[in-house]
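Selected chains from the complex are presented in situ; the others are not included.
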Amino acid sequence: MLDLSVTLGTLTIPNPLIAASGCFGYGVEYADAVDLSTLGGVAVKGLFLAEREGHAPPRIVETPAGMLNAIGLQGIGVHRFIREKLPELRERRAIVFVNICGTTIDEYVELARILSDAEGVHALELNISCPNIKAGGITFGCSLTGTHSVVSAVRNVTTLPVIPKLTPNVTDVASFARASEEAGADAISLVNTFLAMAIDVETRRPKLTNIVGGLSGPAIRPIAVRMVYECRQAVKIPIIGMGGIAHADDVLEFMIAGADAVQVGTANFVDPFIWNRLLEGLRDYMTRHKMLRLSEITGTLDTTARHTAWISS
Amino acid sequence: MPVDVEAAVLANTRLSDDYSVLALAAPAIASAARPGQFVMLKTSRGMDPLLRRPFSIFEVLRDEGGAPTGITVFNKRIGKGTSLLYDVEPGTHLQCLGPLGRPFDAADPPAHAWMVAGGVGLAPFVTLAEALLARGTQATLFYGARRAEDLHRVEIFEQLGVRVFCATEDGSRGAHGRVTVPLQQELAQLGPSSDVRISVCGPTPMMRAVANLASTHGRPCEVSLEQVMGCGLGGCYSCVVLARDETGAPHHTRSCIEGPVFDATRIIWDALAH
């Protein structure tokens, strides 16, 4: 029997495949198409305390092997989420990662308190990295002290796994991983999207109403893998890697680089039934490589020189 | 529940330099399809382009026994993906996800159903016309385009027994001007007792004009909107339109699951990108 389960601190999930926040609605939208209990987890759309309408459309633009989004964190707010969505997620036996956003530390703390009392929440993913909203989020994610403060504040009010989600729009992502670990994070997830833009040259206007948006999809995978690799050297806590995963080989690439689990976002838009394809691919790899436990592969990148360097580079 | 099938291209009939009708083998989708629903098509095998494209289900294909075997798509080339579909050859396979979205609700007699189509906006009306006639509901199509050559597949509706009014901006066929010209005339002649339901699909300004006409004449109107769609399943929040809820409060509403068909009175037109 192949064991695909992975452990994130106190939380063990049946396989490393988690639906990425903002790419899977509140999970319930997919409940008829996908058996949510077969996923490693569902990270729901970023939630604020209050409802938000988000940005005016157009909100996405396709780009080479990727897409930009500027949704602006439209959402129903934490209270309606608990009332209207959480019960079905519970019933479907989904492992729920709630992605929370605030404009102040108090908001994150308040959200953490409320969700800790709600039944059926398995982990808190702190979105301190959304590039698409003016106030909050990213302002914490781009400052080491900001990151440390948010994480430790939330840490103090919940026993749920606390997982800050890091932005790639920084010089040294590993230092943010360290700050998170020191502040008591149980794991980190990365990457959120890259701040980017696209212009309609005929009208000379931005293609997004919000002017800038976040780049996701296969295009960013090589950068995201490098960042996961850097964080793996920097911290001991589990890493949830993401950025452009579309095939089982991509999952394995992130895990070999140092990820304990992964999230899949954009590729789920292209293929909502991707989950079985990925699981089959992982099982096939394990069989071919005679592995019994998938988690063994995490951080096994072999960097020993292939042949003695013949000349100084 | 939508299914995703690797659909064989049975035929790709070019109607003009920019229009083609793509026939796809997809029994599961065909048999579940309801009027005005759509599919998400992958226009290429690889990542260029990356995302799927939304297309109305144009026709439901059936075998001699009448069993659904596939669908057609009424494709207008306007960019990368639609150009790839225009060029696709039979034998190719395309990932096809559907059926998706909130359908039209086909009126029952004695109501009359008026369908108003602009250009490629004709796409969702074949399935609606069939549903109407199956119910014995009288159906009328108002179909507008730039020139006579841009009016395609009118015969499908005529054969179904739909009353058809055409309009062309250059007057080369039917009424001279926008599709609203014949529509307005017919609306004006309606008796107060008659129960007419309007459905419209086409360019945003045209849908807006029709929605206004409908409301001034006090006729219910459904619109089928075209928003950019990342997923088609409610996962990405890319496809929102600003629509009023029961209380009249405007909210960004996902057109892939609460639409693409909306009651026209819900839509805040000024907020729709043109």
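We call the chains A and B, going by the order they appear; numbering starts again at 1 in every chain.
Here is the rule we go by: a residue touches a chain if its C-beta (ideal position, glycine included) is under 8 Å from a C-beta of that chain, and two chains touch if they have at least 3 such contacts.
On a predicted model such as this, the values are computed, not experimentally measured, just so you know.
Engineer: Note down how many copies of every displayed chain the full complex holds, formula style.
Structural biologist: Overall, the assembly in this file has the formula A x2, B x2.
To be clear about the criterion, only the chains that are shown with their structure count from here on.
Engineer: For a test of understanding, state which residues of subunit A touch subunit B in their complex under the given definition.
Structural biologist: Touch list, subunit A to subunit B: 22-25, 29-30, 32-33, 45, 53-54, 56-60, 62, 64-67, 69, 71, 74, 209, 217-218, 246, 266, 268-273.
Engineer: List the residues on subunit B that touch subunit A in their complex, please.
Structural biologist: My answer: residues 1-2, 4, 42, 47-52, 95, 97, 227-228, 230-231, 233-242, 251-252, 257, 271, 273.
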